[in-house]
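Following: one structure in structure tokens, then a few remarks.
Missing here: one protein chain of the complex. Every other protein chain is in place.
Now for chain A:
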């Protein structure tokens, strides 16, 4: 334990925190998320709902002469959102064509490759770039995996892909279009999914690390209880009790996206938490894993440097 010294007169270094904060605020936070799931599960709508802005267009087929995609494509869009002076640089990667074919063997390969490529690119830049320069970070921080609301269990492709993805990225499973399930069906479905995820040893975000404090462990626990998140997205507004909220209007009622009984918005908190608190821990872990991988192939890397 080092002894704390109190200076005899004011030095002025207490403004360091403000300086760092100012720098961070100016630079903004970078958050990269990848969306994985079949067409028509509401991926684009969900992102537009979470960030309350039209950030992406659906990549589904909307006209008869649009051909059916034959492979999984990777398409990224970038946006900068500002809220109360805090800048969020958002990178959203969509994967149209995933699991849409008759034979879906290997449709996850382009996704895994993309994620790994971003890691390698960043590592290379970090090892070569000047220390104080800001590196453009395209590494994926979070993967939202969309589960179709069948109400039964996970499909073989869900199990395989989530397992492979969880090895390279933080996976957050989401039950899409949850408004097609009654509350009872939803709870049963979630329980089934949780069982299967545990059985297959699929590691999901958030996972506890040794450095986590009590508070963080509690937060993680509470999030884990709700996973997979049952979500409903909407970019349209409806009037409920005189208030204008985002929702879906049907002939038998109105689904309120902002009502926690209708849709679990913990997801928003989760994403924000990921971006701010756990980012550093994740980053160092991934870098470590990568460095170990890199050291195993010294010849290839030194040639690139």
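Rule of thumb we're sticking to: a residue touches a chain if its C-beta (ideal position, glycine included) is under 8 Å from a C-beta of that chain, and two chains touch if they have at least 3 such contacts; residues count from 1.
The rule is simple: contacts and distances are computed from a predicted model.
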Chain not displayed: protein name in its UniProt record ("Protein YIPF", "Septin", "Nuclear transcription factor Y subunit C-3" or "N-acetyltransferase domain-containing protein"): "Septin"
Hidden partner chain, touching residue among A:22, A:54, A:152 or A:203: A:152
Hidden partner chain, residues of chain A it touches: 38-41, 58, 60-66, 68, 100-105, 148-157, 159-160, 177, 179-180, 182-183, 192, 195-196, 198-200, 248-256, 261-262
